[in-house]
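As you look at this complex, bear in mind that one protein chain is not there, while each of the others sits in place.
And then subunit A:
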Amino acid sequence: MTPFPTNSGESRPASDLIRVRDLTKTYAGGDPSRPALDRVSIDIPRRHFVSLIGPSGCGKSTLLRVIAGLEGYDSGEATVFGTSPKAMCANKAVGLVPQTPALLPWKNVRRNIALPQKVNRRAGRGGEDPDDLLRMVGLGELGHRYPHELSGGQQQRVAIARAFGMRPEVLLMDEPFSALDEFTRESLQLQLLAMWERMATTVVFVTHSVREAVTLSDEIVVMSARPGRIHEVLPVDLPRPRDTALVNSPRMHAMEDRVRASLESAWQAGAAPDDLVAL
């Protein structure tokens, strides 16, 4: 393993990268000898689709929150396209899709999607038309519904539409499809790819699914746990646009096997979780 596992972005200027350098983060009350993130370094080039994958507790969500400016850290640095994550947020250039849809239950779908335009108007960022966004995620008819009248997958699509609404420069997604059945998941993945290609944003995508990571990404960042480290960065050299045929092709499966092997060695590299007991 290279001491400095980065991807194709090494030659690019910082203004074109999400750049994390030697970042260490220990949660208050956490074990200082096993930080949630341990000297994590990564470069994510603009317009790339990058997935974070790794065993539970390896710090994927933490890293995502650091990039979103939601979480402080002990040492190192994190910059997004040359500025701080907070400055990106102030400019409404960051879209976040948390693991739960996080919709406002008292607003209907349309108003939920329009929320980013209502908040922090000073940033003066024009957004997409909510109805266009709804059509893009295939919910054109459901704008007047309330979140509790939607299925889980529909709610997740609303959250994605909301995040795309400001045409963010960075889109951060934390296991957005983890609660969906395989077929809904696949169709949403292709929908997401189409939107990403159209809007040309940079996506950091947390997932537990190898298949999902391979389907979506330009690079897959494999992490290991306790302490949270970057184990390996695997480029996915599959053509785009990706469609159902490609998703089921042998090349795809070969890539999946590579990721799975890397994940396994990452699992062995990290200490086993304290709460797992051999039966």
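One rule holds in what follows: contacts are C-beta pairs under 8 Å (C-beta built on N, C-alpha and C of every residue); 3 or more make two chains touch, one makes a residue touch a chain; residues count from 1.
Keep in mind that, in the parts below, contacts and distances are computed from a predicted model.
The UniProt record for the undisplayed chain lists the protein name "NitT/TauT family transport system permease protein", from the options "Sarcosine oxidase subunit delta", "NitT/TauT family transport system permease protein", "NADH-quinone oxidoreductase subunit B" or "Cytochrome c, mono-and diheme variants".
Residue A:70 is the one among A:14, A:70, A:179 or A:246 that touches the chain missing from this view. Residue in contact with the omitted chain (choice from A:35, A:54 or A:116): A:116. Screening A:24, A:41, A:100 or A:249 for touch with the missing chain picks out A:100.
Note on the undisplayed chain: of the listed residues A:89, A:161, A:193 or A:230, the one touching it is A:89.
For subunit A, the residues touching the absent chain in the complete assembly are 65, 68-70, 86, 89-92, 94-96, 98-100, 102-106, 115-116, 118-120, 123, 146-148, 162, 166, 172.
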